[in-house]
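All protein chains of the complex are present and in place, except for one that has been dropped.
Read from first to last, the chains carry the letters A and B; within each, the first residue is number 1.
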Amino acid sequence: MSALTAVRGGAPPAPAEPVRRRRRWVPYALLLPGLVWLAVFFLAPMATLFSTSLQVGSIDEGYRPAFRVANYTEALSAFSEQFFRSFGYAAMATVLALLVSYPLAYAIAFKAGRWKNVLLVLVIAPFFTSFLVRTLAWTAILGDQGLLLGQLKEIGVLSPDFRLLARPFAVILGLTYNFLPFMTLPLYASLERIDRRLLEAAGDLYSSAFTTFRKVTFPLSLPGVVAGTLLTFIPAAGDYINQRLLGTPRQSMIGTVIDSQFLRVLDYPSAAALSFTLMVSIVVLVWFYVRRAGTEELV
Amino acid sequence: MASAATTLTGAPGAPGAPGAPGAPGAPGATRRGPSLPTRVLRFVSRHLVATAAALTLLYMFLPVFVVVLFSFNDPAGRLNYTWNSFTVSNWANVCGVPGMCDAVWLSIQIALLATVVATGLGTLIAFALARHRFRGRAATNLLIFLPMATPEVVMGSSMLALFVNANLIALGFWTILLAHVMFCISFVVVTVKARLSGMDARLEQAAMDLYADEWSTFRRITLPLAMPGIVAAALLAFALSFDDFIITNFNSGSTVTFPMYVWGAAQRGVPPQVNVIGALMFLVALAVVLGGQLANAARTRRP
Partner (left out) sequence: MSNSGVAGAGAALRLDGLTKRFGDFLAVDDLHLDIPEGSFFALLGPSGCGKTTTLRMVAGLEAPTSGRIILGEEDVTDRRPYKRPVNTVFQSYALFPHLDIQENIAFGLRRRGQKDIPRQVKETLELVQLGGYERRRPSQLSGGQQQRVALARALINHPRVLLLDEPLGALDLKLRRQMQLELKRIQLEVGLTFVHVTHDQEEAMTMADTIAVMNAGRVEQLGDPASLYESPATVFVANFLGQSNLVQARVSGRSGNDLLLDVAGQRLAMPADRSRATSETVFVGVRPEKIHLATGNARETGDSRSAMGANQLSGVITDTSFTGTSTQFLVRTSWGQELVVFAQNTSAERRSATPGETVVLHWHPAHTFAFDRSAEAHAVEPVAEESAPVSRVKVTG
């Protein structure tokens, strides 16, 4: 017990420091670099986008700042079809993704046991292959003579000019596919958090398995549903890669138009108007959706 | 869903399963056991979820299988969409295709740099949000959330508009980097903040009680415990940056990253080496993640 009874000469006690409130500026210092970056490279571009959308001129003359609201009406009337198609495809892809992901998320949360982590890795793993390469692989799978159709056509099940590519079906399939992890992981996270004893209690109170799901599990998983659907719908609405690789100009989406207007046609005001409208409509949709679903903190 | 209840209770006659003796006042059925249709229904439902889940996983991995498979293909023509014959020459001669390996290398460089910057900035913000009180929290949360809620088309095109109008930097490596850091920050913040929020704040108090000042506490307690979150955020940022196409496409000028290379090749005919890169990415990432998990498991198991 010498350690405890030995007399140890300690340093003389330090003079009492006043509790300095110097730490008050610390959070602001932490926030500043990142927020400045976001302000410069996110907010400022948005402002620039908005001002560009109101410019007048042409590619030959150059564009100059103005306040031509007509840019919006012209662009929207010219491309309203693509707008609606985008939202429609995105909505369908989101619903499909939800239907496809929910069982998987449920299985991982409730039935996986020791394999939980492995399965989660498997969910994210395909994500590591390049987005474009994956989507191109669908071309190989769904191609007219590809893996899926080629054999079926050989044995005569399908007619020779049956095709899946170059159709809305393929585009929506691609959209659904690409954002599956974004749907599965939030779903899993909120299912995981459900107290199992609530399900037991429901069963104890004469609820059948399906009723338990309908009345207890699913409502409790709503935050995950909301997060997942948002994380899927938003990028899907603006996507054009799936359409370009798996579809034709007949399925062209608003993203396609913005891309071509910006980079080929070089009609900056029109492109900016479309872009800004897309952004605003998504923000509005999200706002109402989240209000309705009642989830406060998404971040 | 009966299976969920079964897993919970371990009993075959799961409470609440249709026809089970959970329902009060069901005299005859309880004695004889559930009827045949009920048994069939229960079997199907017990495995319904598992089956659906397996199908979903299959759906997710199908393109990956194809990518790996076709990396061994020797295509008949320009297009690598139909199987022709097996070869390993694609793997042996990965950089045989002009421009591709340069594009890959460029993507790696940008991703590494963007990861470092974004993880740094994002971690700082996450600490401020999770550990400090300050005014403007709602505004900060909004600013972090907005980039995640904005379509890439909009972000990419708006940054292009900025760069073109400001006319300060030429489109290329640096504009790509600036853009990548921007959209990665939000994801880093969310990831690290989640990890920090789950940490027991009392550990830091215990450290201070044991003579560690603020900096020491941070260095020896907070940072090591937050590290898994920071690493996860860094990996996420790397993946997002490496794989980004739309935003990069808008802001790259004539510089070519790997996704842009693939895009360009899609019109001309994608060389199978692209599949090799895709397969490599998959395998490397898988190895990193699994390696991390194994290391984690080993560390906790060590006596």
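The definition used in the following text is that a residue touches a chain if its C-beta (ideal position, glycine included) is under 8 Å from a C-beta of that chain, and two chains touch if they have at least 3 such contacts.
Model, not experiment: these values are computed from the prediction.
S.K.: One chain isn't shown here. Among B:Leu58, B:Leu210 or B:Ala297, which residue touches it?
M.R.: B:Leu210
S.K.: Looking at B:Gly96, B:Gly172, B:Pro224 or B:Gly269, which makes contact with the chain not pictured?
M.R.: If we include the chain that is not displayed, B:Pro224 is the one touching it.
S.K.: Touching the hidden chain in the full complex, which residues of chain B are there? Just list them.
M.R.: Contact residues on chain B toward the absent chain are 200, 202-203, 205-213, 216, 220-221, 224-225, 300, 302-303.
Following the convention adopted for this analysis, only the chains that are shown with their structure count from here on.
S.K.: CA centre of chain A versus CA centre of chain B: separation in Å?
M.R.: 12
S.K.: With touch defined as at the start, can you tell me which chain A residues reach chain B in the complex?
M.R.: Those in contact with chain B are residues 23, 26-28, 30-31, 33-35, 37-39, 41-46, 48-49, 52, 100-101, 103-104, 106-108, 110-111, 117, 119, 121-141, 143, 145-147, 150, 177, 180, 196, 199-200, 202-204, 206-213, 217, 230-231, 234-235, 237-241, 244-245, 254-255, 258-259, 262-263, 268, 271-272, 275-276, 278-279, 282-283, 286, 297-299.
S.K.: Using the touch definition up top, name the residues of chain B that touch chain A in the complex.
M.R.: Result: residues 1-5, 7-9, 14-18, 22-24, 45, 48-50, 52-53, 56-57, 59-64, 66-67, 70, 80-83, 121-122, 124-125, 127-128, 132-134, 140-141, 143-155, 157-162, 164-166, 178-179, 181-182, 185-186, 189-190, 193, 214, 239, 242-243, 245-246, 249-250, 258-259, 262-263, 266, 270, 274-275, 277-279, 281-282, 284-286, 289-290, 293 of chain B touch chain A.
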